[in-house]
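Left out: one protein chain. Kept in place: all the others.
Here is chain A:
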Amino acid sequence: MNKSISKNESRRRFFRFIGKFGTIVFLLIMITFFSIMKPRAFATVRNLLNVLNQSSLLIIIACGLTAVVIIGDFDMSVAITASFSGVLVTGLMVKQNLPIWFAIICTIAICALCGMINGLIVTKLRVSSVIATIGTGGIIFGLNYAYTSGSPIVTGIPKGFLNMTLIRLFGKIPINIIYMAVIVFILWIILNRTELGQRIQAVGGNSVATKLSGINVDSIKITSYIFSSVCGGITGILLSSVIGSGNSTAADSYLMNSFAAIFLGSATLKDGEFHILGTLIGVIIINIGFNGLAIFGMSNYVQYIFQGAILVCAVALSSISRIYANK
């Protein structure tokens, strides 16, 4: 009798472990595998920094989007906002001849405004978040084309703006990693160690109970949308600096990748909860996979198959584990 209980209990413990650490175990297996198979190409500091560098922009946009996903909503306009931000920042410098710093501030302010409008539509006009942000996404996309008539801004971008993402700290560490680390740190502090962050998490857990605890749920939601759009904006600015142009669709692919990372992250360390650290690990899993597959010489489409499969498998594994951990 005791034996059967202990057997059940150890089974439960196993599934609890898999539910929380399954994705990290998978990441470690992947790193070990690539390191053994391709020690010279994969397991170098240089390649690791390269992966982190490539991940930086996606991490910034995905972490901002996490704030919206935590409150239980979706921001489908975030990648379009990022593309718009890249066009806007270069355009303001080239067409309006604004100084670099002022162009950046204006761009971020406009992105914040986009986020606020998203939030207002969702909270005050009671439009479901997916519909609202698909709508605003369309509008932003249109404005983007109206501003550039569709042709990318390539010439006349100041050197200083391009150098912003070229610097390497100590001659080694790409500066984008530092930007990313600072933003992730700030977002983590906000979400986990401030009153606002506690309220955002509470709204995500139960918005009715949060409201009845005397908290203005609408303003918390609007703030989350602003976080998302501002982080999208920062990603767009950095991306336009990296690629050296303002392209009206440059950041569009970040949308699906961000959601993939966020949901991978929800299956990491916590039981199906969205959190910044999880999103960070989610992006890294996706990009380590991409990187390793590229080193193996696989074509692009294999990487997309990999991304889709890992996402579905990780989230499925985590939800099934949660069921078995409590059965």
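In the analysis below, a residue touches a chain if its C-beta (ideal position, glycine included) is under 8 Å from a C-beta of that chain, and two chains touch if they have at least 3 such contacts; residues count from 1.
By our rule, contacts and distances are computed from a predicted model.
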One chain isn't displayed here; going by UniProt, is it "ATP-binding cassette domain-containing protein", "1,2-phenylacetyl-CoA epoxidase subunit PaaD", "ABC-type sugar transport system, ATPase component" or "Luciferase"? "ABC-type sugar transport system, ATPase component"
Options A:Pro39, A:Gly138, A:Gly160 or A:Gly205, residue touching the unrepresented chain: A:Gly205
Among A:Leu162, A:Ile215 or A:Leu317, residue touching the chain not depicted: A:Ile215
Kindly state which of the options A:Ser35, A:Asn97, A:Thr194 or A:Ser253 is in contact with the chain not pictured. A:Thr194
Absent chain, residues of chain A that touch it: 1, 4-5, 8-9, 12, 189, 193-196, 198-199, 201-202, 205-206, 208-216, 273, 326-327
